[in-house]
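Complex shown without one protein chain; remaining protein chains in place.
The chains carry the letters A, B and C, assigned in the order they are written, with residues numbered from 1 in each.
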Amino acid sequence: MAALAMSACERERRAFHSAPEGTHPRPALTDFQPGSAMTQGVSDTGLAYERNAYHINQGSRWYRAFNCNGCHGNGGGSIGPALMDDQWRYGGNIDQIHASIVDGRPNGMPAWRGKITDMQAWQLSAYVRALSGNVSKAAAPSRRDAITSTPPLTQLPRQSTDAGDASAQQPPPQ
Amino acid sequence: MSARVDLLERSWADRPGFIGWVTTVDHKRVARRYIATALVFFVLAGVLALVMRTQLGMSENRLIGPDQYNQMFSMHGSAMMFLFAVPIMEAVAVYVVPLMVGTRNISFPRLNAFSYWIYLFGGVMIFIAFVLDIGPEAGWTGYVPLSSSDFSPGKRTDFWAQMITFTEVAALCVAVEIVATVMTMRAPGMTLSRIPLFVWSMLVTSFMVIFAMPAVMLASSFLITDRLVGTQFYNAAEGGDPLLWQHLFWFFGHPEVYIIFMPALGMISSIVETFSRRPIFAYTPMVMALVATGFLAFGLWVHHMFATGLPPMGNSFYTAASMMIAVPSGLQIFCWIATIATGRPRFAVPMLFVMGFFALFVLGGLTGVMLASVPLDLQVHDTYFVVAHFHYVLIGGAVFPLMGALYFWFPKMTGRMLGETLGRWQFWLFFIGFNVTFFPMHLLGLMGMPRRVYTYQAGLGWDLPNLVATLGSYLMAISVLVLVFNLWRSVRRGEPAPDDPWGAPDLLWATTSPPPSYNFERMPVVTGRHPLWVNADGDPRIDLPVLDGVRDDRREVLLSTPVDAIPVCRWALPDPSIWPLWSALALTVLFVWSIFDQWGVVWGAIPAAITFTIWFWPKRSDVSLRSDE
Amino acid sequence: MKPMRALLPVFAMLLAACGGVQSSLAPAADQSKAIDHVWQVMVWACSTIYLFTLGALAWAIWRRRAIATREGVSRDPMLSRALFAWVVLVVGLLTWFVAISFLADRRLHGGTPDLEVRITAKQWWWQVEYLSPEPARQFITANELRLPRDRTARIELRSGDVIHSFWVPSLSGKEDLIPGYTNAVFITPRRDGSFRGQCAEFCGLQHAHMALDVQVTDEATFRSWVSQQLRPASSPVTASALRGAELFNTTACASCHTVRGTPAGGRVGPDLTHLASRRTLAAGALPMRRDDLSKWLDDPQHPKPGNLMPAVPLSPDDSNAIVDYLMGLK
Partner (left out) sequence: MKRQMQSVGDVAGLDDHAFGSGTISWWGVTGFMLIEGMAFVLAIGTYYYLLHNEVQWPPSSDPPPLFWGTVFTVALVATEVPNFWIARMAKAQRLQPVRWGLTLMTVLGVGVLVLRAVEMDAMNVRWDRTAYGSIVWTLIALHTFHAITDVFDSGVLTVLSWTKRMSGRKFSDVSDNAMYWHFIVWSWVGLYVVIYWTPRWL
């Protein structure tokens, strides 16, 4: 019961001050990598943001404020890749998504380091995790007070998040 | 004689000890714990108010942050309205109405026990959520879109909306019970014009609950589905409408405050009648005023929405309607004062509280008339002027009469008298503390201080009134402590109370204090409006006319026709049972489960259906339900 | 003399009520004057009714009657007539109140505006757009509203997120800003001066710090202010301000804020083109002074916890440079 209560407190806390600008995680994108510096698994900061309803909801606000929907659509993808499916070229756990946002990726993903604060980057990553159904149902906001762009986030199926370039095996969408 | 009493004792007795406590269906035991629980929630919500007042004592105070403050004022409002005001008024009615109409128990005894359990679990759930930082954060009114999933993420508002489901189920159950009790279980001879005024006020209140609660039931269900499965009721971009919430909420909200206030009218009539030692002046206009207030309450909810840009002509209609409801109240005030003027008033503590009611409620009612005017409301809506108004009419109009009624009926409920001097101390502390706290808020509202702000800046002239209000709130806290001490001491070592300590006219005082589990040894018959004062031809009452023939070897009551109270049939009431408790638990599991997963409604319904079926299933152990052999 | 000293705080409170900058008892426009008239009538009529009722109660308590009348004597002809008279009096008074409120309400919604302003309320600040027939003369500012004296302004009210309420007590009654609705308020100021408005509908964490600085000036001052607002941002002169501008446009600031005439075009936060010409900062939470601005940049969550502006990590001299640049945006 205590663990349940703790996770409930964790989910609901309104944290306004962001953690100080630590070194950014270098998450492993594939299991084949040079040297051993890459971190495995998910960092504590990532878990904290991913489980917090306030951060996920702020992420949905920044998603439109910084025009992520310009390339990624409302999560279904257009110029940029879809964020709601199980295809993750650079990995689907929150640290990998955070690294993609902060450092950018080839073929058009700009590096947002310095353009948005680290806390906003984590919040955006938490929202992307929610788009792929990988956050707890209690933390995900069901709908936005705007034109419906995605099915309710509380009803999205949980997508698998193993990294690796799966898009090569499939023909590009017509 | 004593053979019948022993038989009655055995057939109406509860099982001993804890099992007896959880399975009882005696309206008196359930009502006493209902009142105790509501008072506990009152004290908890009062502590929240103290912290809020301390935070607002000085400008730019940093005692608590905005998030905690928002949860606290939302919790204070929700707990006071849903967990204290409506339940305690209905609980007092559950205790008093069966005794006043001269029957042995409330109409649906097991439903009554179920209503208490579901109310208790709802209250405990929301306070646990509040402690876990999941308390409501959008005010007790929960306006959308602030309370929709986009602007209050997480499960905070879901727990609040589900708490409303709990409390409205409890309130609706009690309302249906009271209507059934008053309509079918009145003592023979108690025609419509001989019903005590408190029973009239509870009947009208119960009908208001039955017609008002569905509005908030719908509004909170729409909000829950919006937040869980993404329906679009309040989403302006997809055809929904934020004002739909306000219409549905206030269509319930205004009758709700009259649901809280009307029982107090009944209590005042009882107290004034008893302590002026004469019948209420103009009984029929008083009943008409109650019924008129009941109807008018449903016609003026838009005065909460004058500032939302609705068409001006509509608003003016609601100005007229809102002002019209002051007429029945004005009439009742006149009749009470006329009763006191033409009686021999005796100022025991209950009467003191009624005097407090006059001083505060009339002022609150007049500020209410001011608020009813559209242009004036545009200046003072959602400011501290409104906070002052509704505290004057809610604390002045309902809590003062409630405390008077507590001193008035406490001897009957517990068999002990409440301390008179402590009572006077408590009254004066509460009266002065209340005025010091809430009168300056009129000025704050006019000086532009909005409602629900967690802090304010210096230099706007708000510092002094806020400090005075904070000091006043501490005075009120001391007075509540005096009340709690008085209650605690009287229950233990209070002076034992005679059957009729105040010389009151109602059947309630024809029983011992506290009454036996079966209330009346033989069913009383009523021949006039004041059964214990005079008989049919006007000379003082010596003996009590009663009826024989109601069986003593099982729980049986006498039913009578709704209008003329002519005996219709004998009716067996169910025995004590644990199943209302299990059903309330199963329903709690269903409600809490459905906060997190919509399939909880479907799977949770199975255990609930099972427990409800066993509750209604006739068991061999049920002596009462076996028909006449 | 002793009781007088006890009443001193009460008088102090009463006096403060009339003069406050955000007080509805100090009307400065036609609309608030109309409402103030209704208030005066109501306050005096209701006070007399209150004193009359309590007087009747006191008389009822003081008056001792020898024998109590029991059942059968509840019908007393004289009292019944008094009751009827009382009800007629109450109904008459209420009808009078309804009449004056209806008349005053009609005056609130009347008037032909010749100035259009669109205010969009956002979570916890006001975006103010001055509209005009030719688009070139339209501009956006934030958290301040300048109105010319003796001209009727129509303020169009929209909401960007939740329900707020636009309320400047000295000028007019409040009107909610509701998503999906467009409401309007007419204001005809009659007296120069600066007034303070505040959001009056609970709108979340920082509902308490969502103030609006309203200034009523004569026609000429208003027109010069408008022309000053129409100009793009004044370019920085000192070296530090230049560095500040360059920093502003490359770091997170430009992602949210717009400064007309510079590459910064973010639409999330308020428009900062003429930030330094405003009298308050962060919707009235802080005065517009240099050290307050630098404290605000270092940690915006301290004065307004929960607001959407993050603490952008900057070295002290970077922060100073940006403050120099911003203070130059007159």
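Operating definition for what follows: a residue touches a chain if its C-beta (ideal position, glycine included) is under 8 Å from a C-beta of that chain, and two chains touch if they have at least 3 such contacts.
Model, not experiment: these values are computed from the prediction.
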Subject >> Chains in view touching the one left out >> reply: A, B
Original post:
Of B:L50, B:V124, B:M217 or B:L422, which residue touches the hidden chain?
Top reply: B:M217
Original post:
Touching the left-out chain: which of B:S74, B:T231 or B:S594?
Top reply: B:T231
Original post:
Among B:V47, B:I128 or B:M183, which residue is in contact with the omitted chain in the full complex?
Top reply: B:M183
**OP:** Taking the full complex into account, find the residue in B:R344, B:R424 or B:R570 that is in contact with the omitted chain.
**Re:** B:R570
Original post:
For chain A, which residues reach the chain that was dropped from this view?
Top reply: 143, 148, 151-152, 155
**OP:** Using the touch rule from the top, list residues of chain B that touch the missing partner.
**Re:** 107-108, 111, 172, 175-176, 179-180, 183-185, 188, 210-211, 213-215, 217-218, 221-222, 225, 229-233, 235, 238-241, 244, 247-248, 251, 499, 510, 521-523, 525, 542-551, 556, 558-562, 567-572, 609, 613, 616-618, 625-628
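Convention: only the chains that are shown with their structure count from here on.
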Original post:
So which one's got more C-beta contacts, A-C or A-B?
Top reply: A-B
Original post:
Roughly how many whole angstrom separate the Cα centroids of chain B and chain C?
Top reply: 37
Subject >> Chain centre separation in whole Å, for chain C relative to chain A (CA means) >> reply: 40
**OP:** Find every residue in chain A that makes contact with two or more other chains and list them.
**Re:** 14, 145
Subject >> Residues of chain B touching at least two other chains >> reply: 67, 145, 150-151, 236-237
Original post:
Which bits of chain A are touching chain B when the two form their complex?
Top reply: 5, 8-9, 11-14, 53-54, 56-57, 60, 137-139, 141-148, 151-152, 154-155
Subject >> chain B residues within the chain C interface of the complex >> reply: 65-67, 70, 138-139, 143, 145-146, 150-151, 236-237, 241-243, 276-283, 285, 307-309, 312, 315-316, 319-320, 323-324, 326-327, 330-331, 333-335, 337-338, 340-345, 347, 355, 358-359, 362-363, 366-367, 369-370, 372-383, 440, 443, 446-448, 450-457, 460-461, 464-465, 468, 528-530, 533-534, 538, 540
**OP:** Spell out the part of chain C that touches chain B in their complex, as residue ranges.
**Re:** 9, 12-14, 16-17, 19-25, 32, 34-35, 38-39, 42-43, 46, 49-50, 53-54, 56-57, 59-61, 63-65, 67-76, 79-80, 82-83, 86-87, 90-91, 94, 97-98, 100-102, 104-106, 108-109, 123, 157, 161-163, 165, 167, 169, 172-176, 178-181, 183-184, 196, 198-208, 211, 284, 305-306
